[in-house]
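First, the structure itself, so that you have it in front of you.
One protein chain omitted, others in place.
Right, chain A next:
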Amino acid sequence: MKPPNGQAPRDAVPVAEAAAPVSPPGGGSGPEQSGQQNGRRKMKLAGGRLDVRHLSLLGVLIALAIVGAATKPDEFLSTDNLQLILTQASVIGVVTVGVTFVIIGGGIDLSVGAIVALASVWATTVATQDYGLTGMLLCSVLVGVGCGLVNGLLIAYGPMVPFIATLAMLASARGLALQISDGKTQVVNVESVLDLGVPSSYVLGIPPIVLVFAFVGVVGWLVLNRTTFGRRTVAVGGNPEASRLAGIAVKRQRLLLYLLSGLCCGIAAFMLIILTGSGQNTNGNLYELDAIAAAIIGGTLLSGGRGTILGSVLGVLVFTTITNLFALNNLQSDVQQIAKGAIIVAAVLVQKGRSTP
């Protein structure tokens, strides 16, 4: 069955879901097979039950909290500190939600940091600031979606693999950000934007950007687990060929995934503008690695077909809590980086041990 133009008939979707975990004719290679197995496992999880991976991450978070409470009881165990951890997790958290979708769909997005930089710079030029909050928000989101569109077109309909296409976007988006800002820090003068980042605007003590993070997380979870879009994403990532045969528009799905990632970058860029009160071409430095690392320790399979939003969010929170813990204890960035690396290895080892019987 070869649908013309890859347009999926609606009634074909349940077939796709059923077909995704099935081996393609001729049998798959090792990683593909594990992807399918995990794909099946994911299906069971679609109901939203917590599984071992999340429990182990929750365990890590609780362990970190105990360390924090033991070393710095007054500073760590306070609502202010919780607020700080959530605030610092928000921007990278939103980016990670988008990246998680792309990875589950069998792709990779290395350009997220650069897109955040470009969107934050573009939205804070003197010309854009003239349009006020709405103009800046719109600009930021449009730049993000635009970059995602270019990524998606190159990967889904062009001849490029995701790694190369998004690497190219990484380079050129950073370059454009540098060109627009001329290397300068663009300070925001729009009061309504600045106000969103200071305590007077907090809702019940929760900063607006944390609310946005929560909103994006919940919407991401719903889209992945409760919509055909989400199921198609898992199917396409687990086994693109079977998905195609089952009538899923694989190319269109891929395009949409990069658009979604770009959208998340645009939102994150505006959150960063609120947080720092400025736009700078160095913004979003190494976000691609942070986001991928968080998704991986959250249980997302790098080869696609498996992953959860909750896992990624927990992954982000683990990293942010570590940073917080180290800073509270006045440990320097070298130690922080070593710990980060060790945690990635440990988390993946734990998951490997659990998922291969």
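Quick note on the criterion: a residue touches a chain if its C-beta (ideal position, glycine included) is under 8 Å from a C-beta of that chain, and two chains touch if they have at least 3 such contacts; residues count from 1.
The working rule: contacts and distances are computed from a predicted model.
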When one chain of this assembly is omitted, its UniProt record names it as which of these: "4Fe-4S dicluster domain-containing protein", "Substrate-binding domain-containing protein", "Cytochrome-c oxidase" or "Superfamily II DNA or RNA helicase, SNF2 family"? "Substrate-binding domain-containing protein"
Give the residue, chosen from A:65, A:153 or A:178, that touches the chain omitted from the document. A:178
Out of A:96, A:151, A:166 or A:281, the sole contact with the unshown chain comes from A:281
Can you work out which residue in A:272, A:291, A:316 or A:350 touches the chain that's missing from view? A:272
Residues on chain A facing the left-out chain by the touch rule are 72, 74-75, 80-81, 84, 87-88, 178, 182-185, 187, 197-199, 272, 275-278, 280-285, 323-324, 327-330, 332-334
